[in-house]
Structures are given as C-alpha cells and as structure tokens.
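Have a look at the structure below before the remarks.
Only one protein chain is missing from this complex, and each of the others stays in its spot.
Take a look at subunit A:
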Amino acid sequence: MENAIKINNLTYQYQNQTTLFQDFNLTIDPGQWVALVGHNGSGKSTLAKLIMGLLTPTQGGITVFNQVLSESTVNDVRSQIGMVFQNPDNQFVGATVADDVAFGLENNEIDTKLMPKMIAKTLEIVGMSEYQDREPHTLSGGQKQRVALASVLALQPKIIILDEATAMLDPEGRQAVMATLTQLKEQFGDALTLVTITHDMDEAALADRVVVINDGQLILDGTPAQVFSEADVLHHNGLGLPFSGEVVAHLNQKPQKYLNESELISWLSTSNK
C-alpha cells in the first residue's frame, strides 16, 4: 500500500553537533491521524521540518506519497503538505481574513474566478465564515489558528501537520481548534492525513495513533489506549497521561484497560454504585 509518509533509516545531525535522529523509522498511512508527542527538545519539531524539506537529513530518506524527498522534488512534496505553526501572529499576510486565504491560492496560480467560492468553502469548514471581512489582528488566538487552517485547507493538501498549534491558545481557543480538527477528520476521512505535534496528552488522546519520541528515538507507538497504559514510560520521558489516566493511577480499584474520560465516568458510576 502507498504510504502517506515513510521515514527510512533517518539520521540527522545539527551542524557538527549532537546527533538527534539515528536510524529512525516511521511510516504513516494515508488517512491516519497521528499525534507525535515528546517533551520540549525531544526532536518532534525537527522531524516536521525534515518532512517539509526545511532541513536535510544527514543520512536516510523521507518519502511522501511515493515521492522521495530531494532538492528536485521538494516543491512537489511541499504542495501536498500544509503546515500550521505555533504562533498565530506569525502566519498572517492578508488585510482581511478572506485575503489571507486568497494569498495561498494566488501563490498557486488558481484562477481568480474560482477563488471566492474556494475561500467561502474553506472558511465554512473551520466555522469562520462570518469573519471573512475582519482584520486578522482583531481575532482571538483560536480564531487565528482556524483561519491559518483554512488557508492551508484551501490548497487541498493530502497531509496537514500542526506543530504545537494550540500551545499559545487559551482553553476556549484550544477547544475550538481541536473540535475543528475532529470535524475535519470526519469530513475528509482517508483523503486527509493529520499529524499533530503536541505534549498535551488530552489532545493526543483524540488521534488514531500516538507516537512518542525522545532524543530522536521512537519510545512508544500505538493506539491511544495502548500508549496510555504505559504510564511509567511516559512519566520517565517527561510526559504525563490524559487526565482520566492520571485519575486511574490513584484509584484503589482500577479498570482492566485504559479508559477515556467518558468511559471512565460511566465505569465509575456503574462499578461503584
């Protein structure tokens, strides 16, 4: 089967300095939602930059939809990947929300007649239609990130990478962005591969698959339920559990397997009555 992203024996070294990745392998299937988690400095953002061709591997290769990333293919590869960064203020160029979405379309030489419809459609997907004439700086952080997501979506990428896109948001903004991602995944299904880079385990719990890295090494890889049952490994790597997992760790009587929050609440309510 075709892979969305295939990382093969990757080695990456900062200029003559520490080796971050050594013989690192990771394969992501089309349509998967993968949460890439690790503490600050674990190498997760470096990995995203390598996939985007912003950094060049010292050894090994990266393949995106069967295309090997190289100097000659980097533009093709990038056209398939959309990226949303941490700081919502660093990614705006347009005078209005709609202009901002148009900017990417213009760069890709989309027919101007088609643009208004495409802009309206993507703003609708992220729930920002009524803000299309607003100046971006008047929006809240969460709204800005949803516009950034719309700008990326307008280019119809096969893969979207969000690099700590909620880290600078307040709880309300964070929730709005995560709800938008969940809904995107439902709407696009296998046509959209999602990689969310985070150290917030409650966010990682929403993904299909959780990949934990530390110092450029793969520590854990599995479904949220599998990864979150390894509490000691996560703590040892500077990470926590989703809140429901932390609760279970303190219970005298524990459920047999990892439960998410609503499952845990109903388990507690039936077993303890």
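Following the convention adopted for this analysis, contacts are C-beta pairs under 8 Å (C-beta built on N, C-alpha and C of every residue); 3 or more make two chains touch, one makes a residue touch a chain; residues count from 1.
Simple rule for what comes next: contacts and distances are computed from a predicted model.
Visitor: Among "tRNA N6-adenosine threonylcarbamoyltransferase", "Energy-coupling factor transporter ATP-binding protein EcfA2", "Nitrite reductase large subunit NirB" or "2-oxoglutarate ferredoxin oxidoreductase subunit beta", find the name that the UniProt record gives to the complex chain excluded from display.
Guide: Of the names offered in "tRNA N6-adenosine threonylcarbamoyltransferase", "Energy-coupling factor transporter ATP-binding protein EcfA2", "Nitrite reductase large subunit NirB" or "2-oxoglutarate ferredoxin oxidoreductase subunit beta", the absent chain's UniProt record gives "Energy-coupling factor transporter ATP-binding protein EcfA2".
Visitor: Among A:Ser70, A:Gln187, A:Thr223 or A:Ser266, which one is in touch with the chain left out?
Guide: Here the residue in touch with the unshown chain is A:Ser266.
Visitor: Taking the entire complex into account, which one of A:Thr11, A:Thr27, A:Thr58 or A:Gln86 touches the absent chain?
Guide: Checking each option in A:Thr11, A:Thr27, A:Thr58 or A:Gln86, the one touching the absent chain turns out to be A:Gln86.
Visitor: What subunit A residues would touch the chain not displayed?
Guide: Touching the chain left out of view, subunit A contributes residues 39-41, 86-87, 140-141, 164, 167-168, 170-173, 199, 238-240, 243-244, 246-247, 250-253, 261-262, 265-266, 268-269, 271-273.
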